[in-house]
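A single protein chain has been removed from this complex, and every other one stays in its place.
Chains: A and B, in written order; residue numbering restarts at 1 for each.
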Amino acid sequence: MFAFIAQTLRIAMPYLFASAGGVVSERAGLIGLTLEGYMLSAAFCAALGSYFGGGPWPGILAAIAGGALGGLLYGVCSIRYRANQVVVGIAINLLAIGLTRFFLRLTFDSSSNSPRIPGFAAQGTGMTALVANPLVWLGLLSLPFIAWLLYRTPFGLRMRAVGEHPAAAQSVGVRVGRVQWIAVALSGALAGLGGAYLALDQHQFTDQMTAGRGFIALAATIFGRWDPKRVAVACLLFAAAETLQIQLQGAQMLPSQFVEMIPYVLTIVALAGVVGKAIPPAALGRGSD
Amino acid sequence: MIRLSDIYKTFGSVQANRGACLDVVDREIHALVGENGAGKSTLMRILSGMFPPDSGTVEVNGADVTGWATADAIEAGVGMVHQHFMLVPTLTVTENIMLGAEITSGLQLDGRKAEAQVRALMERTGLAVPPRQRVGDLSVGEAQRVEILKALYRGARVLILDEPTAVLSPPEVEELWRVLRRLREDGGTIVLITHKLDEVMAISDTITVMRQGATVGRLTTRQTTPAEIARMMVGRDVALPERRADAGVARQTTAPLLEVRDLVVATARRANAVDRVSLAVAPGEIVGIAGVEGNGQTELIEAIAGLRSPSAGQILFDGREVTLAGVRERGDLGLAHIPEDRHERGLVLDYPLFDNLILGQQHHFTRRAGALDTQRIGAHAAGVIDRFDVRPRDATLPARALSGGNQQKIVIGREMGDAQRFRILLAAQPTRGVDVGAIEFIHDQLRAARAAGKAILLVSADLTEVLALSDRIAVMYGGRIVTVVPGATATAEQLGPFMTGAAIRPTGTAS
Partner (left out) sequence: MSRAKLEEALLPPVVAMLVALLVGDLLILSFGQSPGAVYKQLLEGTWGNAYGLGQVLYKATTLAFTGLAVGIPLRAGLFNIGAESQLAAGGFAAALVGLALPAGLPSLLVLPIYVIAAGVAGGVVGGVPGVLKARFGAHEVITTIMLNFVVLALLNYLISTRFKVHDTLHTAEIRSGSVPRLSDFAAAFHGSAANTIIALVAVVVWATWWFLFKSRAGYELRAVGLQPGAAEYGGVSVGRVWWQAMALGGAIAGVGGLNYVLGYKHYYEEGFAAGAGFLGIAVALVGRNHPLGIAVAAILFGTLSQGGLAVNALVPKQMVDVLQAVVIIAMATAVPEVRRALASVRTQRDEPAAVQDER
């Protein structure tokens, strides 16, 4: 049982971080298609920082910076120039793949992975290793923090207004652009922590190591209807399904491909509104109008 | 003390303000009047800091504040209540009111304190709304109260209201006047944007008239007359639309061409936006529907046009049931439709005129294998543009490039150009946002269609238009037809109480 919970949490970590970023971005009206790219580039930054800095903390800082930088690039295009968010989002993901591959060759002269990097001391997959990893604690706190930010602070109120009706927010003196800039940077930093977790957990960066986790986080954001509490539940649910599949692998009960589909199918079902329709923030993606 | 001098502002190809001026003194209700598109809203948005003028100066209390931001304007006590509410539907009343001026304790919002302040403000001003209600669940009148509260909460001493009565019923209007007078007594200054002269006379102290982006006069309300204001608004003497008593000859003897029976239409917000409406329009007859906007007229027209499915009732064209028929089928059965919003529905703004002139009839301009017949389309366009005097006379221009009046001529030319094709006409707000010359042209077209034996259902927010054209007038209120009167003898005084819901008969049927 402990093993099950431990593994679920381990799998859930990147989802929790990135979907916290997804909630922030989407509640401010910016589509969260870029989470995958933030995570991937941040994972690479984590490897760089941790390899050259000689410990996990420089890696974490580098990952936060890398993710936030990705967010700011998204901001330049979608906030400053009001480019189409879908197009830019897809392109930023492609850019992250290309840049990490390029710099992997440049810095580590490899097309597949970085050398081993230092992570947090405790080894293994059990509960003790988890508890010893400060990133796990941060991950568990990420969505509660976003909930607090969103519902309890003036900035959160402004963000909710900006995502629903930017003109209304602007008309009372809320600086819509600034709220969105902060949101994309925060979103990138949070997803970046998810990338850092991945790289440090595996003690290396590997090409395309995020493997669609950013999109699972986006699925959790939507399936959780943009509400941090529900999103956290969605992340844990998706992670638990994966854990179950891994632990039952020997029994050949359910092909892994079908477990992989679960988050995506659930999200499609939620969007189609078969059971309780997921209604996105009204101004989501509207920047280009 | 507000002074705007020589303001110029251009959007794309439209010059919204050119040399506009405004002087408002403290503690007055100042009416800013002018026709649609005269530049009133633009001028007030410049004052409230939504965008800067291209040139000219804005002074408030003696200080030059030209080009200030919304936040600065709010800081200086200038607040604007927009025509389209600037409210976030998913937030509560209190959250909307404090947005941008949040009350905090430490890092957090202080919801309790905010609500107490909002309640106190409501008490003081007499504007009551449940503070914890989601704004999306409020009625239009309540939402407007929230808008006013929002401005007052920020300490607004100058309140700008942009066409505040457009969405209100007459009792709500009276209530609004009471609130505004009370604000003036408490030392507030109010600028009211409107084009309704009865409102101007009822509430204002001073009047500034705008025409085509410029200020054309400043009047003291007590020393002027509606006729004088109207003349300044339009730039020449206005013949108030005259009554023609030449109508309604054929209808007694003929069966109706358009008939609606017990129609019920539901919208997302109201289960009975149209509530058991029955009416009939005979050939050679114009039936006008009067009423405050938002009382089900739009839904009624859309249901008849096939754009909205009714939840109960029947629609018949010349005795044939079309309740479930598609838009195209109705068109082929002789329905023409001038939609109320030509930018949204009536035109594809980026399509060239020749493509716009076949919208809805594209299947009649198709050759074998589904190809469009470009030659016929071109000839058709040239013909309509010629007959309806559309300018510029270039069928390859996108509809977007035309003025409002010429855009409407495209719609009317398309819908009414082929007299063989249509027998029933739905004309919704046919003269909205078009210039005076085009209004006369459009009215002539409607009268000519009546003379040719068409059945016309006219909806207009402009009561004088309904009075001038209709053989019979039905008044809609709350989704129902509350009275039907002969057009020849109807007066605004007679219809007023019905439009306000003040004199509702139990059931109203027009047949």
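Worth a mention:
As a working rule, a contact is a pair of C-beta atoms (placed from the backbone, for glycine too) under 8 Å apart; a residue touches a chain by one contact, two chains touch by 3 or more.
These numbers come from a predicted model, not from an experiment.
All shown chains touched by the missing chain in the whole complex, by label: A, B. Note that of A:V23, A:V88 or A:M209, the residue touching the chain absent from this view is A:V88. The chain that is not drawn here is touched, among residues A:A6, A:I31 or A:A129, by A:I31. When the full complex is taken into account, the listed residue touching the unshown chain is B:Q212, out of B:T57, B:Q117, B:Q212 or B:Q494.
Against the chain not shown here, subunit B presents residues 10, 12-15, 212, 305, 307, 326-328, 331, 337, 339, 341, 344-351, 355, 359-360, 362-363, 365-366, 369-372, 374, 391-392, 402-403, 406, 435.
Contact residues of subunit A toward the unshown chain are 31, 33, 73, 76-77, 81-84, 86-88, 90-92, 94-95, 97-99, 101-102, 105-106, 111, 212, 215, 218-219, 222, 255, 257-258, 260-261, 264-265, 267-268, 271-274, 277, 280, 285, 288.
The definition used in the following text is that only the chains that are shown with their structure count from here on.
Inter-chain spacing, taken between the CA centroids of subunit A and subunit B, is 46 Å. Residues 152-154, 157-158, 160-161, 164-165, 167-175, 282 of subunit A are the ones touching subunit B in the complex.
For subunit B in complex with subunit A, the touching residues are 50, 69-71, 74, 80, 82, 85-91, 95-96, 98-102, 104, 107-109, 150, 154.
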